[in-house]
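Missing here is one protein chain; the remaining ones are kept as they sit in the complex.
And now, chain A:
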Amino acid sequence: MSARGAAAERNSGMKKTTEKRKNREKEEQQQEEEELPMFDKNADKVGHLDDTDEEKEDLSDSEESVFSGLEDSGTDDDDDEEDDGDDDDDDDGDDASGEEEEEQDEENHNKVEKDPAAGETSLTPQTEDKPAKSRKLKKKKSVTSGGDEEEERGKSERDSGLKISSQVDEYEQDTSDEEDIRNTVGNIPMEWYKDFPHIGYDLDGKKIFKPIRSKDELDEFLEKMENPDYWRTVQDKMTGSDVRLSDEQVDLVHRLQHGKFGDINFNEYEPAIDFFSNEVMIHPVTNRPEDKRSFIPSLIEKEKVGKLVHAIKMGWIKPRRPKDSAPLYYDLWAKEDPNSILGRHKMHVPAPKIRLPGHEESYNPPPEYLLTEEERLTWEQQDPEERKLSLLPQKFPSLRAVPAFTRFIHERFERCLDLYLCPRQRKMRVNVNPEDLIPKLPKPKDLHPFPTTQSLVYRGHSSLVRSISVAPGGQWLVSGSDDGTVRFWEVATARCLKTVEVGGAVKSVAWSPNPAVCLVAISHGNTVVLMNPGLGDRLILSATDQLISSYEEPTEVKDQPVEWSLAEGTEHQQGQRLILTHPRAVKQVTWHGKGDYLACVMPDVSSNVQVVIHQVSKRRTQNPFRKNKGMVQCVSFHPIRPYFFVATQRHVRVYNLIKQELTKKLMTNCKWVSSMAIHPGGDNVICGSYDCRLAWFDLDLSTKPYKMLRHHKKALRGVAYHRQYPLFASGSDDGSVIVCHGMVYNDLLQNPLIVPVKVLKGHTITHDLGVLDVAFHPTQPWVFSSGADGTVRLFT
C-alpha cells in the first residue's frame, strides 16, 4: 500500500508539474529511476519474484493496478486532500477542473506512448473479482488511466529486472544501439534453458550457444585467487556469460545497498518551490471564463433578505439594545416585613465587627505606647499569631510623613476570609464575679477554740523528730528522734524531764491511752521497748510496774514470732521494762484504746507478717493476717469497737477483729498514703498522702472519700484528730500545720462540716522535710508538731 500511496503522491506531483512541460519527460525518467527500489518491494509483497510465470505476474500486477486505479480515480478529491495535508495548499474548484483537464491530456499521452501496456490491461479484467469489475465499469475511463500509470510502472519494473544485463550489454561491451542480440528468448525464466547448451536462436534459426562453462570448484577457486576482478564479476543469466561490472555500476550497487538514490546528481533536499503562494501572478492559473451565475443575484438570498425586511417592518425584529452595565438601584426595603425572617436566621450568628483601634495604632501615639528596644526585639521574634499587638506602634512627626500601610490589602483579605471561612459559634460569656466563686463558710472566729499562735518550742533534739505522743493526762509529752534519744517533756514549761538513749533512730513513740498505767511504747530498729518513764503519780507508776511483774509464765509455751524479754540493769533503771524483738524493723506502734493491746507495723512487701498485735498483760503476740495485701503504711485501732484499720499504699482496709473478716475497703484516691487518724466517734477517718492530699472518709456514707482537701503544697506526713474538740490537723513537708474544724454531727443525715481555720507556721524546712508528726493535747485545743529542724512546737 505504501508503494501505491507513494505512487499517488507522485501522480499528484506530476499533475502539478504539467505546467512545465519542458521538464516533464525528464522528470518522468527520473521517476522511473526512482521507482526502482520501490518496485522490488512491491514484488516482494506480491509474493513471487521473476521465477514465477509471466502471466501470473501480469495478473497480480494488473490486479493491483486495477485496485489502485479505482481508488485513485474514485477518490480524486481524496488525493487532493492528501496533497492538502502535505502541501498546505487550498484546492479551489477551478484548480481542480484545470487539473482534470491536464490529467486527461496526460492520459492521452500515456496511451500513445504505451499502447502495448494498455492492451495488457484490456486483457486483465477476465481474472478480476466481480465487484472490482463493476466498479471498474462505472469509471472505466479513470480506471484505464490509472491502469496505464500502473502499467507504466510495471513495465519499468520489468526493465529493472533486466537492467543490469541490458545496461552492461548496451554501454560496456556492445557499442551499437541495437537490442541485445544475444538474448533472443525474451523475458522468460532462464531455468527453462538450464539443461540446454544454448539459449534461443538467431535469425537463421541456429542455436545460440552459451559460453562454455566447464568450471569446476578448483577452477572457480583459482579464478577467485587470480582474477582481481572476481568480486565484481557477475554471471548474466540471460546469456550465461560472465560480466565484469564497471566502476559506475559498482558504485550504483553500493549506493542502492545503502538505501541512497541511484543517481548521484539527484538532490533529495532541493528547496521546495511554492507554486501557489500569496503572491499574485500576472497569469491566472486557469483561463476559464467566470460562470454566469456569478453575475446573477441569488434568488434564495433575495428571499431571505425580503423576509428579514418584512420582519423588521412588522417590528418582529428589534435592533440589539446596548447593554446597560450600570446597576439599577431602587428602594429594596419599600415593603419591609420584619417578621419575614427566614428560619435559618434563628441560627444566624452575625459576624463580629472589626476591633476598633486603640491609642497604640495612632500615627502619633503617646510615647509610652511605643515599644522599647527590648520589646521591639521580642515582638519581632514572636510568631504573628502570638503577638499581642498586630502591628508595631510608630510615631511620625507629621501627617505628611505617614507612609502607606503595606498590609492593608492583606488585612482586608483576611477579614474576607474570616467572614466566609471561619466557623462561628455562639459562646456564652459568663461574667463571673470571682468573689462569688469563693464558698461561703462559717467564719473561723465563730469556730473557736482552735490553736492560733505558736506558744512554746521544745528544743533539745539534735536530729529530726520523727514522732511525738502526749500522755493521756496531758501533762507529759514524749518525742522520739533520729539522734537515738527519746525525750520526755513537761508540756506546760517545755522542760525536758528525761532523756533516754535507746541506741538507734526512734521511729515511733506512743503513750498508752490507759490512764491507770504509765507506759510508753518506743520503736527503734527491730525492737519495741515498753517503758515506764517514771513521771507523774507514784501510785500509777507502781501499778504499772506491778502489772509488768505480775506476769506468770503460761504452762504451755507457744511459738511466737516476737521474743519478749525483761529489761535489766541500766536499761531497767532508765525505765525500760519490756523489750520486744521483732524479725524486722518496726515503723509504727499504736495502742488500743484500753491500753492493753499494742499493734506494730513492719512494712515489707514480701512477707505476710507485717502487722503484729501484742497483748501486754499476757505477753502474747499474734499475727492477725495470713495474707499479704501490699505494703502496710500504718495501722490503727477503732476507738470503741473491735475494728482494726490497716492502710496500705492506696487503700485502707477495715477488719472486724472478733469476726476476723474484712468489713470495708476504703479507696483513698491517693497515690501513696502516709498517715491515718480515726475520729474519736469512730465513723470518720482521715488519710494524709504523699501527693499533698488529705482524704476525709465518712464510713457511713461511702468507701470513697467524702472530701479531698488539697491544702498543702507538699507531701503530708502526719494527721491527727482532737479527742474532744471538733478539730483535726495535718502536718506537711511545706513546714506548715493546717488546723481544720471538722464537725461531725450525731444526726446521720447531716454531713460533716469541714472548715480550715488556721495555717500554723513555725517549723523551718531542713533537707526538704518540714513537719513530721502532729498530735493534739487530749483535753486542751492545743496542737503539737514535731519537725525536721529538731524541734517540737506547741500551738495554742
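What we mean here is this: a contact is a pair of C-beta atoms (placed from the backbone, for glycine too) under 8 Å apart; a residue touches a chain by one contact, two chains touch by 3 or more; residues count from 1.
Heads up, the rule we're going with is that contacts and distances are computed from a predicted model.
Taken from the listed names "AP complex subunit beta", "Glycerol-3-phosphate acyltransferase 2", "VPS33B late endosome and lysosome associated" or "Pescadillo homolog", the protein name that UniProt assigns to the chain not shown is "Pescadillo homolog". Interface note for the absent chain: among A:R288, A:R376 or A:R415, the touching residue is A:R415. In the complete assembly, the contact with the undisplayed chain comes from A:R459, out of A:R459, A:K618 or A:R641. The omitted chain makes contact with just one of the residues A:M314, A:L399, A:L539 or A:I658: A:L399.
Seen from chain A, the chain kept out of the figure touches residues 320, 323, 325-327, 329-333, 336-338, 340-345, 347, 349-351, 353-354, 356-359, 361-369, 372, 391, 393-394, 397-400, 402-406, 408-413, 415-417, 419-425, 432, 434, 437-441, 443-445, 459, 709-711, 754-759, 791.
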